[in-house]
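Left out: one protein chain. Kept in place: all the others.
Take a look at subunit A:
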Amino acid sequence: MAAQLSVQRACSELGDDESRSSARDEIVLAVGERKMTVLEVALALQGPLTSPEREARENGTRVLGEIASRCRGVLNSGELHTLSEFLAARLRDWPCAGAAATACRALLQPPSPYDAGPAPAATLGEASAGAILEATAEALRTAQSLRQEERSALLQLLLAALGGGWAARLAAAAPAGGAGGAAAPSGLAPALLDAFLGAVDGEKDPRCLLLAFESVAELCRLFHSRGVDPAPLRQASEELVDWLATYFPISFNPPPAAPGARNRSITRAELAAGLHAAMASSPFLAGGVLQLLAEKLSSTYRPAKEDSLSALRRCCAAYGPDALAPHLGQPSGAAPAQVWSALRSELLQPVSHNCGGGAAGDADGHVAGAAAAAACLTAVARAAGPGALDRTALQDASMSDLVAVVRAARGGEPGAGAAGGGGGGGPSSTVAARADRQVLCGALLVSAVCAAGPGSTAAAQTAVLGPVQAVLAEALAGPAGGGGSGSGTAVYDRPDAVMYGMTLLASAAEAVAAELVGGPPACVSSPADGAAGVAAMTDMKRALTAALSALSGPLLATDADADVSMDTDSAPPPSSPLAGFSPAAAAQLRLAVVAAWRALLSLHMGYVGVLAGMVSSGGVPPEALAALAALTLSPEEVAAAAEQLCTCALAAAAAAAAGGSGSVAVPSRMAWGRQVDACQEAAAALQQLLSLPSLPAEAAASGGRNAATSAEAVVTLLVRQLTEAMSPASSTAAEGAATAAEALRLAVSLAEAASQSPGAAAFSAAWLAALPPLLVGTPSRRPRESWLRPCLAQLASRVLPAAARTPSSAAAAAAAAASLAAHGLAAAALTAAAEWDASAAAASDDAEQAMPFVGIDASGGFDEPPLMDAWCAAVEAAVSCCDDNQQLGLAMEAAEVVSAAAAAAAAANGAAMPRAALPLAAAVIAGLRPAVLAPHSTQAVADGLLRLLSAATSPAAASGTATHPALRPAAVALAAAVNRWQDAAALDAWLTSAFRPTLLAALAVPPGRTAAAAPAAAVVAAVGWVGRALALRTHPALSEITTALLACLTSPSGVATSDDMEVDAPAAAAVPGAGGAAGSAEAAAAFGLLVAEAAEAGGVELAARPAAAVCRVLWQQRCFSMCLQALAQAASAYTPPAYSSAGDAGGPALTPDPLPLPLAAAAGNLAAAAPAALCRQDAPRLVPLLVRSARRLAAALSKAPSAPGEPSGAGPSSGPSLPPVALAAALRGALRVVREWLNTQAGPQPNEALGKALVDCAPELVGLVCAATAVTAGSASSSGGACGGAGAAPLGAATCAVREEALRCVLALMDAVPYHVLHPMRQQVLRCVTRTLDDNKRGIRQLAVKARRVWADK
């Protein structure tokens, strides 16, 4: 009874959707628990199911269908049969067709194991399925009159029947050719095909079309399955092709996606792919489809052409040679002629159109179209088999024209061939350009044919490549032609012929190599063709290597005596390395040489892969292995490749420098005029060369080769060539510098891949080992600074880190060699530095003497760090690569240097402190791994450094010692030693007994001292660095250091007093240094240092990485929290200012903010250095402090007084004034954090606490950004008063960055903070933004325009 009620509710039209849905759920539950059967449900539905009202019948069928679908797993075979009979009958009732089709599809599909009940689910009987399929065929015949949903449901039912194998089983079960009529199973497949064609005729809905295309493929599969007569499909193929042709090419504009739509919209690409798959589904369709595609290929409508090429590739591959033979196998037939002529016109299109100039020149897409046609030709020729389309292509007149063009170029008349038509009066640029295009199109065609298979390659060799090779050999060897020189200089005569020939051969080789990757070895699959193909490839490779070998002489020539000019370009300068060629011809030949080597290397890799596969599969005769092995490069050829590629790269750089052009890239004639950089191409080829796989031993033995490809010899050769180019004596002036720079670039790019291939690792180690003499030089031959500086930078940032990552397991020898080379580098640097220091002490300030550790070329640009910093960074990176023993040796050496320096400093002899050795020693100490030094050694190092710092900054020290540049790296080294101290107790003792009285106490002076008695900046910096080291260890002594630093910030003169600090200051007295400002600036910077992820000084780094330092968990969080609390507490001691109107803190202040500037800068530095997540977490505490600090900084930097009567810049009691650059940097950091907060609030996941804090501070925030937009270099320097001359440039950049950040904040404010909060300040913001519309910097003006629009449009 309850079930009856549920059924009534499910079919009721009175209730809402929810109640009907719940009723259906109840019925499904009841059927699933077998409380009622599905037949009882059908009986209960009797009323609706038999109703004369079509809506009621449809509704009833839908309910029954849904229940049957959802309960499919528990239905027994009897129920399935009854349901299928019933639903099949309903399929014929058109109002119910859609619902019945959905239910039938569920019955046909195998039950899901998750839906099944305790017993295994019953399967549908064949009789039941046959009834459904017969009904489906009938329903499909009337489908055109149904709605889209119903048509779609019927097509899905058809797909389920075909895909599930029902149709194939039923059709195969019937006797072939049975005369059972349409209803009999024997006629099922033809009936379905016939019904399908009737149903989809004129279909326009993309959803149904996708299903229909899929159905075509399934129907074709049905007719090609075993036991099914394919004749009906053959008969209907014409009709099927006609139907498909109406949609080709697909023209479909997808509608814009509706907002909130869950279903992804169909794209044109999906429809096109479906249509192409349908076309390719049966070989019976070949005739019609090929005819159609050939027609469409000649269309002027580009999508038609592109789709035809794509479909042709897919269809031909699917049809196979047997199906294609009647259509493409006869060269005289209509279809092949049409297909070939269409492909030909597309391939040769660029010849008649000028497509030069690279991508911009190919606006019409002719080159891309030609490449697509070439790919299509390969696919079609391969599918048709050898001797079909490939023969047609090779017999084409364009091929003979191609050979004629190459031959004509050899005779000195480019483009004078049969197709050229001009050239009677000598070469002209137009004729030459046409010849270039002919060769490029010909290369595309020939390579497409070669890629089709070994047989096609052999045919191409006979028809085209053989004659081209002959011409190439003639051009390289001499006589014939119109040149007047002897054979020795023959190559200088005809660069065009050489270039054309090499391009043709290289493109063919590249195409064959591309086909080898991942494909089966063709010579094995088709032995007869394979042998001919291998022979052809052998000839091709031989010709290419011979050409390259002949070119090596001219490429390496330093001063050829040939005086023949090649083309229209002027003669080269006699000193050019490629004197025989004109510069333009030499550049083109270099590109051709590089391309040829790349092709040969690709071919080598491809054949090595094939050989490896053959050897592993076994059973291949040794002759075949030997023949293939001959196609790989011999060790001598690999060495020649390395040499030529390297020469090409260096010569290209030298030529670019000689030509006065900064760029090495030239428009390549053999790349459609695209800009190609020979150096980059050569570097890529060399990388490929260094990672060449070695030949399998069996294949090497068959071919008489060494298994190893002499990687060692190649590496040695490369290193020798590159180091020679880097040597300062290699040549002079611009060319030498350019060559050295290019050699460096090449070496770095090769060495950078050390962790990826053993060859690159070996090169990296060898190059590092060869570097020290170049870096250090000799007194008479110092390295160029323009080379030395980037070399050191690249070593530190790319080469040495890559060498350190070399996996020792994979390349043990290379890793050991790399560590040895790195050790050699560091040791050589230390030795050279000591010698340099000694000679510098003896000699006067000679400029030459300055190199290699102090730059002489540098003009002191603010953005260029001192050369010594680069040395330190490189040495630190080198030390990181060393093994433990090597590190220990270096550490001992460094410790001695430190001790000597400390002694010199203690002797009040500032000049004796080493300028080079000391920073390098510090870098060595900082580069050690954490566990290398034993505790007592660590203590010795730390004591030495402490003594040095203490002595250098003591009052008794000589003048200038306290500001010695080596003290900063020494502070980092001290921090590194403290951080890695393994004995915690010893560290505590050292901190108490040594560090506190020596350095920490120096920060404290008795009350009453003046700014002149402030601690030296170096001392404050050293304390800050030690603080960082302790912070990484989460050491409790950190709080003591932060207190001392804080005292430095808040003391009026920048001097911490004994009262401020909780340390004893027995005999320690403040030392004269740079005064209070520098010390305060260091203290402010130290707060950033404490929490930063990575920090460096003087090129020496102490990064928070486990490999470089001892890092405890959550160190950053703890340190940040402690510093923030200390700063907030200190700031709370200063009362915030009053503002002009109550509640409007965004307006100008009536009284200056007494917050000390160093304290404000420290807050900015802390927030900027901390990770963004930490700043967000602590936002409630940080927001007020940061906004206030930033506002204080902005007020100090802006010229205009914040209020009448307020002095600009620092307030009366604001402590020492900091350098404006430091203030601007702190302000910029603070604004960046603020912007990050605002972006977070404007993003998808705002933070509630942060949002509240920002809203609370909104007026102050607006005031801050408004003040920051007014910060300029002029205002900052006038307020700071300490910046001028050389410091103006960095200050200008810093203030620009401040204004930029401020405007970005203005932009973000509107999205992050509710408008009603901002509205009162709107006019104020608009005034500030309008002012920045006239900013000096264009980028800032653009930001201002955006900001004005955002705020004005609101």
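In this section, contacts are C-beta pairs under 8 Å (C-beta built on N, C-alpha and C of every residue); 3 or more make two chains touch, one makes a residue touch a chain; residues count from 1.
By our rule, contacts and distances are computed from a predicted model.
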Listed names "MIP18 family-like domain-containing protein", "AP complex mu/sigma subunit domain-containing protein", "Aminotransferase class I/classII large domain-containing protein" or "Mediator of RNA polymerase II transcription subunit 8", with the criterion being the UniProt name of the chain not displayed: "MIP18 family-like domain-containing protein"
Touching residue (missing chain; options A:153, A:625, A:1185 or A:1340): A:1340
Omitted-chain contact residue, chosen from A:247, A:672, A:836 or A:871: A:247
Residue of A:26, A:40, A:205 or A:896 in touch with the missing chain, whole complex considered: A:205
From A:298, A:675, A:786 or A:1330, residue that would touch the chain that is not displayed: A:1330
Absent chain, residues of subunit A that touch it: 202, 204-206, 209, 246-247, 251-256, 862-863, 1272-1274, 1288-1293, 1295-1297, 1300, 1330, 1333-1334, 1336-1343, 1345, 1348-1349, 1352-1353
